[in-house]
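Pasting a structure here, questions to come.
Note that one protein chain of the assembly has been removed; the remaining protein chains are unaltered in position.
Now for subunit A:
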Amino acid sequence: MISGEQTPTQYIQHHLQNWTVGEGFWAVNVDTIFWSVLLGVLFLWSFRRVAKKSSAGVPGKWQCFVEMIVEFVDNSVKESFHGKDKLIAPLALTIFVWIFLMNLMDLIPVDWLPTAAMYGGYWLGFVDDPHDVYMKVVPTTDLNTTFALSLSVFALIIIYSIKYKGVKGFAKEMTFTPFNHWALIPVNFVLESITLLAKPASLALRLFGNLYAGELIFILIAMIGFWQLPAHFAWAVFHILVITLQAFIFMMLTIVYLSMASSEH
C-alpha cells in the first residue's frame, strides 16, 4: 500500500526505518525493543501459566502443546549436549520460542501495524505528519536483536570454555590447535580467533539476513497492487518454513557451540 505521493523507494525506506529515539550510539530502536519484549513476555507468561499448573496428571490442550515444545527442545539438547547443565535447556527454549515469535511478526501483513502506528501516533498528537512515524514490527530484522542474542551466546561460549577447560585449557586450545607446534602459535591463534568470532557473527547475520530478505520481499509484494494477495499468500506459506527453520537453527547452533565449548577436542 503506497499512500499519497510516496515513491516506491520512499515506501521501502519508510518500512525499513526503525522508530529511533536518541542520537548516535545511544539511540534506541523503540519498536524493536517494544515488540521483542512484548513477545518475550507473551512467551514467558503463557509458558509460566502451564508451569504453575503443571502436574503429572492428564494435561490440558495448551499444556500438551507447551510440553511438546519443551520436550522437543529437551531432546535436541540431550542429543547434542552431553553432561548436566541447568542453563542450556531453558536457554535453548527461550531462544527457540522467542526467535520464532519475533520471526512470526513477519507474517502480519507489512502495512497493518505500521499504518496503525502512523495514524495512532498522529491522532494522539505525537507527530505532526503521519509519515514521521516509523514502525518496524519484526525485531529480528534489526541487527541489534540478532547480535544481542549471538553475543550473549558468544559470552556463554567463552564462559563455558573457561569453566570446563580452565583458563589454561582455553588458552591452549586457542594457541595449539589445529597445529600442535610452538612456532605456529600466532597462526593458530589467528585461525582459532577467526573460528571463535565467526560463531556469533554467522549466528546473527544468518538470522538477520533471512528475515530481512523475507521482510523485503513482503514489502515488494505489497507494492504490486491487487495481485499482491495471492503472491503474499504464497510467500507467507513459504516463509513459515524460514521462520521456523531460522529459530531452530539458532537454537541448535547455540547448543552445538556450547557443547563444543564444554568438551575437550
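The rule is simple: contacts are C-beta pairs under 8 Å (C-beta built on N, C-alpha and C of every residue); 3 or more make two chains touch, one makes a residue touch a chain; residues count from 1.
We adopt the following convention: contacts and distances are computed from a predicted model.
For the omitted chain of this complex, the UniProt record lists the protein as "ATP synthase subunit b", which is one of "Molybdenum cofactor biosynthesis protein MoaE", "ATP-binding cassette domain-containing protein", "ATP synthase subunit b" or "Nitrile hydratase accessory protein".
Per the touch definition above, the residue from A:118, A:149, A:203 or A:243 contacting the chain not shown is A:149.
If you put the missing chain back, the residues of subunit A touching it would be 16, 18, 20, 22, 24-29, 32-33, 36-37, 40, 43-44, 47-48, 50-52, 54-57, 59, 66-67, 70-71, 74, 86-87, 89-91, 93-94, 98, 139, 142-145, 147-149, 151-152.
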